[in-house]
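Complex shown without one protein chain; remaining protein chains in place.
Read from first to last, the chains carry the letters A and B; within each, the first residue is number 1.
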Amino acid sequence: MTTHHHRPESEIALRVKAIESLLVEKGIVDPAALDTIIEHYEHQVGPHVGAQIVAKAWVDPDFKRRLLADGTGAIAELGLTGFSSEHMIVVENTATVHNLIVCTLCSCYPWAILGLPPTWYKSLAYRSRAVIEPRSVLAEFGLVLPDTVEVRVWDSNADLRYLVLPERPDGTDGLSEEALAALVTRNAMIGTAKVQPPSAPTPIAA
Amino acid sequence: MNGPHDLGGMQGLGAIPIEENEPVFHSEWEAKVFAMSFATFSTFFPVDETRHAAERIPAGEYLSASYYERWLAALELLLTEHGWLTPAEIEDRITHLRQTES
Partner (left out) sequence: MTIETSNQCMTAAAAKALLQQGLSCQVNSDLPPQFQVGDLVQAKVVHPATYTRLPRYVRGKVGTVMQDHGVYVFPDTVGQRLATKPQHVYSVRFSAQALWGQAAPASDALYLDLFDDHLEVP
């Protein structure tokens, strides 16, 4: 990981502790609220939420149609909306179109659907390069796309948040929705990976 | 503003730093900075004001800071600009904590 701390970690930690103690004393932040917020992002939301949406779209054509037409509404049907996912656009990867999500100005990301973004998504390298050379960025993730595939890069510069609906891999016909969701990775829902078929034979759910 | 945050198309920022199996937060201070910022979203500062605060970090610092260092700088900037904390209060509390912890 590349981080370039000016100050040693211990100095930053002390500074944060000082600010926290002052804000608590002044009644600006409530320690119980801080715990709630941290617990939510560490344990409640994450890529498993998005994976659930993707798997449902793969098995339910009507839901998929609604999801692509009105991402916000379809995700609300499942009760999965939340902070930083209030206005959702879902874009579909196909054999001829590959979508990639970025936020060049900060690091906007659908927090309620994918959790907080990974370091690479927040990196200056990704934010700067995804728009000007998406194909070489994808190659760094091991994804080389042929020239026949159109690459669409979505810069989340306003209040809309984006989710990629990846292609359902071959060899998954008999899988349950739950088993399908387990195949869907965070990177596939940002557009820096494809969903891989199950590596080992998976028992068909009863 | 034409600040360091407006990165689209900039070159020379290197390879994508891909980290396998990374935690949501890399340290307790990152989690606290995030949570304190979140707890003041909309109640004390409109979210876009916090984004703008990060953009106002001096360019050299912005480009060399980590993600949550930028959040910390933005939070401190807004808290002090709006008069909720003074820079002296923060420094005094740091000194105090250092003394009591050593």
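We take it that contacts are C-beta pairs under 8 Å (C-beta built on N, C-alpha and C of every residue); 3 or more make two chains touch, one makes a residue touch a chain.
Note that the structure is predicted; figures quoted are calculated from it, not measured.
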item: Of A:A13, A:V59 or A:V153, the residue in touch with the unshown chain; value: A:V153
item: For chain A, residues in touch with the removed chain; value: 27-30, 32-33, 35-37, 40, 44, 81-87, 89, 104-105, 112, 131-132, 134-135, 147-160
item: Interface with the unshown chain - residue positions in chain B; value: 1-2, 6, 8-9, 38-49, 51-52, 55
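Criterion: only the chains that are shown with their structure count from here on.
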item: Sites on chain B touched by chain A in the complex; value: 5-11, 13-19, 22, 24-29, 31-36, 38-40, 44, 51, 54, 61, 63-67, 69, 72, 75-76, 79, 84-85, 89-90, 93-94, 96-98, 101
item: Footprint of chain B on chain A - complex, ascending; value: 1-6, 9, 12-23, 26, 28-30, 33-35, 37-38, 41-42, 46, 104-107, 115-116, 118-120, 122-129, 131-132, 137, 140-141, 155
